[in-house]
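Every protein chain except one is present and positioned as in the full complex.
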Amino acid sequence: MLYAPIALIFIPVFSALVIYLVKARFIHYLALIAQAAMTVLAILYYQTYTGNFADTFFVIGGWDARIGISLINDPLSLSFVFLSLFTWWMVLIYTFNTKQDNRTFLFFLMFLQGVFLGLLQTNDLFNMFVFLELTTIIVTILIAFKKAGDSFRAGIYYLLLNTSGVLMFLIGIILLYFTFGTINVNTIQEAMQAGVLVTGEEYAVRFAYVLLMAGISVKAALFPVFTWLPKAHGVAMSAISGLLSGLVVKGGLYLFIRMNEMFAGAQIDYTLFFYVVGALTAVIGVMFALTQKDMKQVLAYHTISQVGIVMMGLAHYDEQTAFGGLLHIFNHALFKTLLFLGAGIIIKAYNNKKIKEIRGVMRTMPVVSIFMIVGMLSITGAPFFNGFISKSIIKYGIQASGIKYWILFIVNIGTATSFIKMSQVFFGPKVMTLRIKEMGQRIALMTLAFSCVILGNLYIPISEGFFGIDVSHVSAVKWEAFFDYAVALILGFCFYKLVIEKDPRAVRKIREFNVSFETANYLFMLYVAVMVVYFVLL
Amino acid sequence: MNPLLTFVVILIGFYGLSTSTNIIKSVFCVTIIESGVILLFLNLGNLDGGVIPVIGDTLPVGGIADPLPQALMITTIVIGSTVTALALMLCIKVFHHYGTVEWAEILSRESGK
Amino acid sequence: MGNLDMLSLTAYALQVLLIIMAVSIVVHKNNGTIIILITTFSLITASLYVINKAPDVAIAEVAIGSAIIPLIYVISISRQREFIVLDKAMDDFIIADNAFTGVGYVLLKRFTDFYHLELNICNDVRLCSLGAGRDQLLCEQTNVDLIVSKDDERNVYVLKGKASSILTYKLEAMARDYDNIEVVKFKDRDFGD
Partner (left out) sequence: MIKQFVLIGLLAILFAVFFVSMQDIQELYNTFGKDYIAASGFADTGSRNLVTAILLDYRLFDSLFEAGILLIAVSGVIWISKHEIEEKNAQFMLDKFNTPDLFVTFSRLVYPLMLAFGFYVIINGHVSPGGGFQGGAIVATAILILYYIDADKETNIGLIVTIEKILYIAILLVASLSIVTRGEFFTNFFALDASADTKAIYLVLLNVMIGMKVALGLWTIFTAFLKEGR
């Protein structure tokens, strides 16, 4: 059982290769078999090591931990492993038997899964870099997979911006290696905690922190380096968009948590800076989302704003609030995948992406609309749905500070507004559309919608059992919860009717605002310089 | 041999990345940064001096250059070449679709207009 | 200055040269010249790797960085200046009197010279035999930038290009003077999912 992480990494890689090579008719069922095997393995692994996660540490090849590559699991990484297995299940079921080039698509998809699981479990900085870069390359190919002009454009933008970010990450690794003589995360963490570096004068370590965070920020699409995300997620195939928005962006946030654990001993106060960055990300993401007309662009910009909300939670030393951020990662993965997959079905049926031109979804596709409404209720934070829980935890954590609370409230109103706008597609008379009867798509949507509802109601035992954190102070059966939600909805509706619907000039300006690649890099440099000034020089 | 001069190369690469308006130019700049990072790593690994990390039966007197950065940098070279190849292939496709390789012109063209 | 031996002097000189190379790559405008510069850059880095006692990395850099990567650059840059025209009309539009003197050729040549492109005309029999219904697919999927065909009824030459490409618009502006030439733009189809 000790070597289960290696199996988790290599089962998908191996099945991907076999699917690519063997030209048999039913070979794509191998992906499902591999997925089932991995799920069983992960559950058994979790059961074996519950309670003593320190035992999961092992070095590949049996060498000294400071020389070889080691893998380790803790509740955090294992919960991400389960989340990725679940998301890949959904995407596999959704796309099953629908793609023309099923085998090539499955090859990249399964390979990405192995690489992503490796990124979650590795305990070695350079290995992390290799996995990050490999993820970037595979995601680029998946974005460009449908071979339309805009997907090529988005792919190259994504590839170059992320590569420059990951190279920053590599420079950080270099500095750490020559300071500590190893690139093992645990060893570096222990060395920092042992007080080798307590004087607070170690510019090298602080500079390394800044560089690592710069790379991670690009991967996690934080302000101001989020510009690749709407381009990439707005044009990829819906299943891919769901996967990228739901999960792969969270790889950056996961690394944010891991790296801050590693630097815990270096006494770097990151809370204020990343709170501000998170708030800006959330507000600007929601601002752009409000102005968009394209259904998938709206969802992509909402990914940015939700990442901002997650960051607002994670940037706290307080365990409860940080847990709120973590929980929001999972919740967002569920409802954003649901929304993207549902939007994919609608777009395919209407052969149109514009919100204004799609009408009557409720009468035409009642089942899909119900699931979409569940996703919308979750993302806007309705009581009894999962988005409410994590947002409430974050809200309780920052209640003491007035301005922090109001930023979250503004973001909530913006989210409500843009989903009120999007819900226009449900109304209207029945339309003749392409009849698509895909059982797999329905099953995927249904599972995601149910898990949204389940997580929204059974959150207390789940967070108690997995992370050992008591969140029973959050409850949906309070009148304040409904009151808050209703206020947000009403304000959102007013805002929509008074401003957004009229499409004034300012809104058009924001919609047509486009960040060119060199400007994005310029902003990246600015961001790094600001971080350097904040973390190193001050 | 000075790490500071190597870092200047990396910064020039980032400068180029933030000012170049052409896709091909951006790919060139990524290559420059990549080479600079590799050189920086090797440079720091050789700070004490020493001989190449191929040893006989006994250890050389002056010590050896750090072999770990060298192994890691071979990986980085392979990664860099694949990124370049993929970026250039996408670039050809972008040119034949939009008729230009200038970032601003490409991004301003909405599809279907 | 006592510890400055010959090797470290060489290293410093090469590093300064490397910085000069990097600056010239960044400021230079012509992509063709940059390929020469980047090859030199790569060779200098390789020699610096050797000075830094890393022969393994130097071998990899020489083989990949200064042989394969520049070749790929050369190919992709030459492909990027190409304006590929598929000649379906196959009459004196392009070739008149066994030489490139047809009306269409003169127009296209003027167009490509103006925008510093290289004209490349394809008259492959198999590609030309594809029906007119597949023209759009041909334009989208392959690198063909323009398809020349003839409308016999109206006796005009129809040039078909992508609506997404800037070059099609530029060509349209240039072809306004000719009354027997018409430019048709294919709208971008959204492949959906």
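Here the chain labels run A, B and C in written order, and each chain numbers its own residues starting at 1.
Going forward, a contact is a pair of C-beta atoms (placed from the backbone, for glycine too) under 8 Å apart; a residue touches a chain by one contact, two chains touch by 3 or more.
Predicted, not measured: the structure shown is a model, and the values here were computed from it.
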Out of A:118, A:252 or A:285, only one touches the absent chain, namely A:118
Given A:67, A:194, A:458 or A:506, the correct residue touching the omitted chain is A:67
Please output the residues of chain A touching the missing chain, sorted low to high.
3, 6, 10, 13-14, 17, 20-21, 60-64, 66-69, 104, 107-108, 111, 115, 118, 126-127, 130-131, 133-134, 137-138, 140-141, 144-145, 147, 152, 175, 177-182, 202-208, 522, 525-526, 528-529, 532-533, 536-537
For chain C, which positions touch the chain that isn't shown here?
55-56, 59-60, 63-64, 67-68, 71-72, 75-76, 79, 82, 84, 119-127, 130, 134, 137-138, 141-143
Residues of chain B in contact with the chain not shown:
3-4, 7-8, 11, 14-15, 18-19, 44-45, 47-48, 52-56, 59, 63-68, 70-72, 74-75, 78-79, 81-83, 85-86, 88-90, 92-93, 96
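Following the convention adopted for this analysis, only the chains that are shown with their structure count from here on.
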For chain A versus chain B, what separation do you get between their C-alpha means, in angstrom?
28
Averaged over CA atoms, how far is the centre of chain A from the centre of chain C? Could you give it in whole Å?
37
Of all residues in chain C, the ones touching two or more other chains:
162, 164, 188, 190
Contacts with two or more other chains, residues of chain A listed in rising order:
147-149
Chain B partner contacts - residues on chain C that touch it in the complex:
8, 11-12, 15-16, 18-19, 22-23, 25-26, 31, 34, 38, 41-42, 45, 48-49, 51-57, 60-61, 64-65, 68-69, 72-73, 76-77, 79-80, 84, 143, 145, 162-168, 170, 187-188, 190
Would you pull the chain A residues touching chain B in the complex into a rising list?
126, 130, 133, 137, 140-141, 144, 147-150, 152-153, 155-157, 159-160, 163-164, 167, 170-171, 174, 177-178, 514, 516-519, 521-522, 524-525
Complex interface listing, chain B residues touching chain A:
10, 14, 17-21, 23, 26-27, 30, 33-34, 37, 40-41, 44-45, 47, 68-69, 72, 75-76, 79, 82-83, 86-87, 90-91, 93-94, 97-98, 103-104, 106-108, 111
